[in-house]
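With one protein chain removed, the remaining protein chains of the complex are shown where they sit.
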Amino acid sequence: MGQLLVNGIVAGLLLALPALALSLTFSVLRFANYAVGSYLSCGAYLVYIGNVVLGMPLWLAASAGAALFAVIAVGIDWLAYRPLRDRGGVTLLVASMGVAIALENVIRFFAGNLPRAYNVPVARPMRFGDIRLNHEQLTILVAVFAALAVVWIIFRFTRLGRMMRAVADNPDLAAVRGISRSRVVAYVWLIAGMLTTLSGVLVGLDANVEPQMGWTYLLPVFTAAILGGIANPMAAVAGALTLGLAEELATLVMPVHYRMIVTFLVMVALLLVRPWGLFGTRWVTK
Amino acid sequence: MRDVVAGYGGHPILHGVSFSVRAGETLVVVGPNGSGKSTLMKTAVGLLRPISGQVLFGEANVTTLGAPARAARGLANVPQEANIFRNMTVLENLQVGYEFVASHSAPSFGKRLDAVLDLFPEIRAKLRSTAGYLSGGQRQMVAMAAALMPEPSVLALDEPSAGLSPRNAEILFEVIGRVAASGVTLLIVEQNTRLGLGAADHGVVLVGGRIRLAAPAAEVLADPDIRRLYLGGA
Partner (left out) sequence: MTVYLIATLTLVAIAALAGLALNLQWGMGGLVNFGLFGFYMLGAYIAGLLTVQGLPPLVALGVAMLGVAALSALSALISVRLSEDYLAIVTLGFAECLRLVISYEGWLTRGMLGVSGIERPLQAWWPRGWGDTGFLLLALLAVLIVYTVLQALARSPFGRLVRATRDDPGVVEALGKSVLGVRVRVFAIGGAILGLAGSLHAFYYSYIDPTQFGPIITAYAFMAVVVGGRGSNRGVVASAFTLIFLLEGSRFLIDLVPGLGASELAAIRLFLVGVGLVALLIFKPDGFGREPRSALADKTSSRF
C-alpha cells in the first residue's frame, strides 16, 4: 500500500509539469495546446542529443535542452499560433494538432522509432522499510518539486508572475494597465517549453525516450489540467497528483495496461459532475 | 477624437464621432443604452482600433498605438464591467495598476499606495482579500484606486456609478471631484446623467453612435430635450 502511494505520487509528479505548462498556456492564450505531448518528446530528444551524442552530464544536457526548447516553443508560437490568434480556440486547437504531427515526425525522421535511454549511472534502489524508491524516482521527486517551487514563486511574488496572472484573469484590463500581451505570451511559452522539456527528461528517465512518449502522456496531462480547472495553473498540479494516485490505486482492481481507461473515466466523471474542475472555481472556467 | 468610425467585426457602431477634452477639464458622455458609449471608450483607450478617423492625445496621434502604449503615456481607464482582476488580491490589483505604467521619476509605490488609500479608506482593511469576493461598491473602488495608482494625467471612467447604491455613487463622485481638482483630465461615461453632468465641465450626448449635442455641462443639463429624454421629464 505504501509502495502504491509512492508510485502514485511519482506518477502524479510526472504529470504535474506538463499539466502546469498546458494550463499556463491555456490561461493566457485560451486555447488547449494539443501539441504539449510532442513538446515533451522533443525536449526529451534534445536532451538525449546533449547527454548521449555530445556526452554532457544529464543535468547540463537538461538545462541546455530546456533553454533551447524554450526558444523553439516561442518560435513555434510565432510561426504557427500567432497568425491564428484572433481566430478562436478551435482553429488553434486544430493547428496544434498539425504542430504535434509535424514535431513527432521530425523526431521519427532523425531518430527512428527505437526506444533509447539516457546515459546515467545505474544505482541500487533505496529502501525505507518495505518501500522501495529508485534513483530515477528520487530525481523525479526532487526535480519536480524544485521546478514547482520556482514556478510558484514566480507566480506569486514577481512582477512577471503578476503580469501572467493579470492577462489570464482579464486580458483587456491587463492591456489598459500597460501590460503588453505579446510579451506575456512569449514568457509563457518560454516557461512552458522549459517545463515540458524537463518533464520529457524525467519521463525518459522513468521509462524510455521514444517518439510515442508524449502521445501516451497527452490524455493524462489534459485530464490533470481539467481536474485542476484548466485555466488554473497551480491547481493543475493538484489535479496531476490526484490523477497519479487514482491511476496507481486502480491497478488494484484493473490490469496495468488499462491505466488510460482509468484516466478517461476520471475525466468523463469530472466533466459530467464538475466541469469547472475539482479545484477550480466556477468563474475561472467561464 | 476626430471623425472616429469604430465597431466590431467591420460593422460600425460609431459613425464619425469628434470631440475633445481640454487638459484638466472633465467631460461627461451621456446617452441611452447601446448608443456606443463603451465602444467610444474602448476606442479612446486603445482596446479597439477605429475603422477610420483619428485619436489624438495632446499633440500626438495615438490612433495606431495599442492600449499598453497609451497607458504608458498617462491614460488610465476603468472599464464598465470586469474592471478588476478577480483572482488577485486587492493589493496585487493596486500593484498591477502601478508597476507597468509608472515612470522611473514617479513617486514610489508606497507613497502612491498611501495617497490612493487616503482617497478610498474603505479598502485599506481589505488589501489582502481576493478582489473577486468584494462587494460591488468595494470592487468599483478598487478599480478606481488601481487606475489612479500611477498618477495618470487622463482618467477614463466607464459608468463608475453602475450598480452602486445612491449613497455610494455620491461618495464615488465626491472622490472623482477631488481627482479632478488635483488637475487630472477626466473622460467619464455615465448613465446617471444628473450626477455625471453635475461633476463635469462639458457634456456630450451620444445617440445611435452620433453626437447629438456637445456643450458645457450646465447647458446640456438644461436642454429641454435632454431633460425629457434622460431625466425622466423632471
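The letters A and B name the chains in turn, as written, and every chain counts its residues from 1.
The rule is short, and it goes like this: contacts are C-beta pairs under 8 Å (C-beta built on N, C-alpha and C of every residue); 3 or more make two chains touch, one makes a residue touch a chain.
Every value quoted in this text rests on a predicted model; they were computed, and no experiment measured them.
Asks: I'm checking contacts with the chain that's been left out. Which of A:A73, A:A95 or A:V144 qualifies?
Replies: The single option touching the absent chain is A:A95.
Asks: Thinking of the whole complex, not just what is shown, which of A:S41, A:T242 or A:T263 touches the missing chain?
Replies: Among A:S41, A:T242 or A:T263, only A:T263 touches the chain that is not shown.
Asks: Looking at A:F31, A:Y48 or A:F69, which makes contact with the chain not pictured?
Replies: The one listed residue touching the chain not shown is A:F31.
Asks: Please give every residue of chain A in contact with the chain that is not shown.
Replies: 31-32, 34, 79-80, 83-84, 87, 89-91, 93-95, 97-106, 108-109, 112-113, 215, 218-219, 222-223, 226, 230, 255, 257-258, 260-261, 263-264, 267-268, 271-272, 275
Note that in this section only the chains that are shown with their structure count from here on.
Asks: Report the residues of chain A in contact with chain B in the complex, numbered from low to high.
Replies: On the chain A side, the touching residues are 159, 162-163, 165-166, 168-170, 172-181, 283-284.
Asks: Would you tell me which residues of chain B are touching chain A in their complex?
Replies: Answer in residue numbers: 45-47, 66-68, 71-72, 76-77, 79, 82-88, 92, 95-97, 99-101, 132, 146, 150.
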